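Before I ask anything, here is the structure I am working with.
Of the protein chains in this complex, all but one are displayed in their positions.
And then chain A:
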Amino acid sequence: MTDTVAATAERETGPGPGTVIETRGLTKRYRGGQLAVDGLDLAVPAGSVFGFLGPNGSGKTTTIRMLMGLIAPTSGTAHVLGRPVPTAARTVLPQVGALIEGPALYGFLTGRANLVRFDSADPTADPRTRRARVESALDRVGLAGAAGKKAKAYSLGMKQRLGLAAALLQPRSLLVLDEPTNGLDPQGMREIRSLVRELAAEGTTVFLSSHLLDEIEQVCTHAAVMARGRLVVQGPVSALAAGARGRLTVTTPDPGEAARVLAAHGATGLVTDGDRVSAEAPPGEVELADLNAALVRGGVRVRAFGVERASLEDAFVALTGEGFDVTG
């Protein structure tokens, strides 16, 4: 009966099909007046690996806390796996594994006992399979060898791995990982990346916040960028990176002539720097080979010619500003 009620409510206010996380006007003002998240409309497609980007203090962790029902939104709504949170958090969260703002462990318990503790907190977790699930989670994050050690003796990266293991205690529909590679060695980072790909291949949606843009670029299919509590942009990663257009660069001993030829062919944003001339990459219909041929025909001696593809980092900086200082 409660299900029908929920289903009705879903039809009225719920998210569109295939959306695992959907927020509408989600806003959080902390006590003390800090507006941490401001009117967030987020849509995370099912099956995606979703990168959640933003400078320090832009509201990523605050958003995740609201999605996990840890803090109540000041206004707006959030749906996770089709159910409203925090109202339906108890029914949704067993299907969600989470790592929020770093791991937190009982230092006086062993790694294994920590996992047992977190697993027994979940009323849907079967105690008969607990041992096996704990061992396989430990295995999955490469901690099987250190599972008998007290957690206070763990290194930062080991703690991070144990936190991940806690998120993997059960098969999940959604994994929410707040900076999962924080503190990991390069080996560990690679392992996490391949773990994320593996989980995504199994059908788990992964929602991943990070500062490491090349990491996002490597594993994520979709991304959203936050700045000062507001959503700047969201969409497929390819579209985001394409949004910031690459630059065409010509290296030549005749920069003046090169600039003239490029301008004549409609290139904009010309910058000459020593023997390098760069311009906004021309729109798609201009064949780059023709442009090069035109340069050569115009007597420009070309040493190098190419388009530097815009990285996600360029897109990110373009969207959130160059400033280093934390705002807010």
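Heads up, the rule we're going with is that contacts are C-beta pairs under 8 Å (C-beta built on N, C-alpha and C of every residue); 3 or more make two chains touch, one makes a residue touch a chain; residues count from 1.
Here is the rule we use: contacts and distances are computed from a predicted model.
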Among "Methylamine utilization protein", "Succinate dehydrogenase subunit B", "NADH-quinone oxidoreductase subunit H" or "ABC transporter permease", the UniProt name of the subunit that does not appear here: "ABC transporter permease"
Contact residue for the chain not shown (choose from A:G25, A:P171, A:P253 or A:G266): A:P171
Contacting the left-out chain in the complete assembly, out of A:L26, A:A43, A:A98 or A:A279: A:A98
Residue of A:T124, A:S155 or A:S238 touching the missing chain in the full complex: A:T124
Absent chain, residues of chain A that touch it: 7, 15, 17-20, 30-31, 46-47, 65, 68-72, 81-83, 89-91, 93-96, 98, 100-102, 104-106, 108-109, 113, 116-127, 163, 166, 170-174, 203, 205
